[in-house]
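Structure first, then comments.
For this depiction, one protein chain was excluded, whereas all remaining protein chains were kept in their positions.
Letters A and B name the chains as they come in the text, with residue numbers starting at 1 for each one.
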Amino acid sequence: MNRLVGMFWGLLFLAVPVLGVATFAVAPSINVWLPKDVSAHGYQIDSLFYFILGLTGIVFIATEVLLFWFIWKYDAARGDHKAVYIHGSQTFELVWTIIPAATLLFLAIYQMNAWANVKMRRPDIPPTVEVVGRQFEWRLRYPGRDGMLGTADDIHLVNDLHLPVDEEVLVQLKSMDVLHSFFLPNLRIKQDAVPGMKIPVWFQATETGAFDIVCAELCGWGHYKMKGRVTFVSRPEFDRWLERKYAEQEATQPSIHAGGEIVAN
Amino acid sequence: MSTVTTPVSITHGHTPAAKHTLSTFLSTYVFSKDHKVIGLQFLFSTLLWFLIGGLLALAVRWQVAWPWSDVPVVGKLFAQQGGQMSPEFYTMLFTMHATVMIFLVIIPILAGAFGNFLIPLMIGADDMAFPTLNMLSYWFMWPAFFAFGASFFVEGGAASSGWTSYPPLSTNVASAPGSGWGQTLWLLGLTFVGVSSMLGSVNYMTTIILMRAPGMTMFRLPMTIWAMFITAILQAFALPVLTAAGFMQLADRMFATGFFTPENNIVNNAVAGPGGGQPLLWQHLFWFYSHPAVYIMILPAMGMVSDILTCFARKPLFGYRPMVYSIAGIAGLGFIVWGHHMFMSGMNPALGITFMVSTMMIALPSAVKTFNWLGTVWGGRVQFTTSMLFALSFVSMFIIGGLSGIFMAATPVDIFIHDTYFIVAHFHYVLFAGTAMGVWAAIYFWFPKMFGRMMNESWGKAHFFLTFLFLNGTFFTMHILGAVGFPRRLADAYHYETFHHLQPMNAFMTYCAMGMVASQIIFAVNFFWSMFYGPVAGRNPWHANGLEWTAPSPPGHGNFDVQPVVYRGPYEYSVPGIESDHLMQTDPPNAIAAAAAAVH
Partner (left out) sequence: MNMHLPVSVVMLLVASCLATVGCGPTPPAPFRLNMVEAISPTAEKDSIAAEQALVPAQQKQVATILLAMFGTPDAPECLPETGLDPAKLRLAAGPVRSDIVGRKNGLYREHCVHCHGITGDGLGPTAAFLNPYPRDYRPGVFKYKSTERADKPTHADLVTILHNGIPGTSMPSFGLLSPTQIEALVEYVKYLSIRGETELALMRYFFELDDEDEGRLSETREFLVDEVLQPIAEKWVAAADAIIEVPEAPENLDLAVSVAKGKELFYGERANCVKCHGVTGLGDGQANDYDDWSKNIVKIEGKLTSLAGNDLDPAERRWVADFGQVLDGEALRPRTIPPRNLRRGIYRGGRRPLDLYYRIHAGINGAPMPAAAGTVSPEEIWHIVNYVRSLPYDFDGELGVDRSVAIQPPAAESFAAQENTD
């Protein structure tokens, strides 16, 4: 009876690696996995994620299965065997200190390049857009025809970020009030917006389409409401869109659209 | 090996026949200086706050699973809106859940409850070095209880800028409702908890260094004591920084200084003070404490788990000195990794490289400890008591929590998973599936010593099984939620394209969380019932080796019948040539010879 109980507990602990691996194995097929990556640099992050997943997965399975095995095999209910009177093993200590240390150090060094690419090696291009986080929206400002930010012909928009595809873009990230964070899940980009600082964020999209902008730093009650959308279009289309927005911004007569849109305003 | 010093003897004037005057009552049961009473005071207080923190978490989980629906109990506050909570209320919920759990539960239960109760008993002392200070360290928690408790009822509600309390959100009264009185009370509460911890840490360090029984060298100390000792050192060095930062934030809020507020900061159309400060400064100061804090929140549990595993595997600890050095390594490295909470913060990206290296390396001592625990179980004679089950699950769950940490140590990967549920999964695994399991293991293990009675084993195992099941159901799937990029602290994430299909999974997790909290009823009933009606426990129901098991259950004033003298380490289980499978620290050496002779 006691043996059965011991087996039950052993199996419970075995369920940990089994169900753990199963969860991760099933997740991609139920669409609970890394979102689609449309950035040029994202593969570096994703491949690192998978590498670490594989490495930790192996360690996870090995240690959890060992734990299960020891519980199963060394159950007191199994018999009258006495426990092994041992205080440790110098060899084992060396092995399981040196190997993990080397692995971890290797991991750290291996990733430095990816980090530098995303955060340190800024391209020498003028800002494509200024994104200012504010409770609770993303205020966007594009340089106008004069190519300079901070002049009268700038184009001001809210939440609806358009950017050219297949081009390196530079976002000048600021905050008007409290901390926010500019998170583009589909481009593997995240950067806190700090009031009083101006932080460059650069990336390149490889596909057209519309994707989420999420605020990733608590900024107050409306933190969840700071939904933006980034849309990537071809450069000519982007220029056209910008012109259109500029014209709308300079309107001196009410616009009249039909079919569900603004009718006179 | 340090020299053994004669413990300082502290006489207590209490006799059983003393008159029951009010002052006697107060000094014996309320303002007691007996470390055991103080330990139990901490235990009861923290368990109550554990319930409150858990209920706050359920409200959080409800909103995440079913946003803007009628919330049970909480909905009564929002009758005007049909029971749906307001967004600022949600920000308060997760802020106070974390605050309560960290500052009013985990830290005080490890150091305050178990540290207090066990340290003198396990080192063979009759009480702490500074009993009055000890008493004060408990009673300094009460202003904190009042401050945090009262903050729920002030205008604007309790603090709502996250337990991390980043400015300008936290410093600017106009930026969030909870950043009014709620935040001020929060800072005051934090200060009191800090004072309490400092008083405790000084006491523990002094006691462990100076009051060990004869023969109790440093390397004969049980792991629990090593862990408590190193934790106390961590507290002493890290807390002053938090306290200073807290005062700076109070100054920014009340005296319009500008430590953390940048120039021309206009929040909610209210200008925020003189400026000239840096929001990042708070983050550095805060995390300089709060990273060591997370080790404060696990090292004692690691120590206790080591003691429990050896007892129920009937085996010496595998690698005692490596285990001690690992704890020291975790603590030491713990001071140079704080920047990993700030990879995305806007600090100089080059620091992302340095902190990545140190953070990766801190996984090493934890790995060494895990392997040594496995080595302890290997070749043992495993007894599945409730306490052992919790201790084993600590190891199992800590592996998950520790491995998930490697993802976030990897700075490029952190770009994606920072501020997502991947982080939430990680810290709930180390803090709840790790430390809390360790705490339950410790409660089931030392309950007989504390109360003189045994807890019910069947109920204990039911409690373990259900908790284990539900906690994994609640928290494991958070890893894959994090892989999707599901952000933290969002009152409603489903209006984003990326996340709108994740509601059913979150509902499942909330059901598991409700099951988890409900399962604690079994523990509560068992705990209180056994205190009065459990079978009477002898001195050493578990046949364990530590000095505490030589004292009566529960120990009286002065703890021991005779001054203990120590002859060996605490892990002499299954010694060959002896009939008994344990050899206590105080068993004189001739006992072995006699036993060996008997065998021959």
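Here is the rule we use: a contact is a pair of C-beta atoms (placed from the backbone, for glycine too) under 8 Å apart; a residue touches a chain by one contact, two chains touch by 3 or more.
The shown structure was predicted, so the numbers you read here are calculated from the model rather than taken from an experiment.
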Decide which residue listed in B:L93, B:A176 or B:A551 touches the omitted chain of the complex.
B:A176
Taking the full complex into account, find the residue in B:S27, B:S69, B:T217 or B:Q563 that is in contact with the omitted chain.
B:S69
Which positions on chain A touch the chain that was left off?
126-127, 135-137, 139, 148-152, 156, 158-160, 172, 197-200, 221-222, 225-229, 248-254, 260-265
Sites on chain B contacted by the missing partner chain, in the whole complex:
29, 37, 40, 44, 47-48, 51-52, 55, 66-70, 72-76, 78-84, 86-89, 155-157, 173-174, 176-177, 180, 263-264, 268-270, 280, 346-348, 351, 451, 492, 494, 500-501, 503, 524, 528, 531-532
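As a working rule, only the chains that are shown with their structure count from here on.
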The residues of chain B that touch chain A in their complex are 86-88, 90-91, 160-162, 166-169, 172, 175-177, 262-263, 265-268, 275, 278-280, 313-322, 344-346, 349-350, 352-353, 356-357, 360-361, 363-364, 367-368, 370-372, 374-375, 377-384, 389, 392-393, 395-396, 399-400, 403-404, 406-407, 409-413, 415-416, 418-420, 465, 468, 472, 476-477, 479-481, 483-485, 487-493, 495-498, 501-502, 505, 571, 573-576, 581
Any idea which chain A residues touch chain B in the complex?
5-6, 9, 12-13, 16, 19-20, 23-24, 27, 31-35, 44-45, 48-49, 52-53, 55-56, 59-60, 63-64, 66-67, 70-71, 74-76, 81-89, 92-93, 96-97, 100-101, 104-105, 107-109, 111-112, 114-116, 118-120, 135, 176-179, 181, 183, 185-186, 188-197, 199, 211-212, 214-225, 227
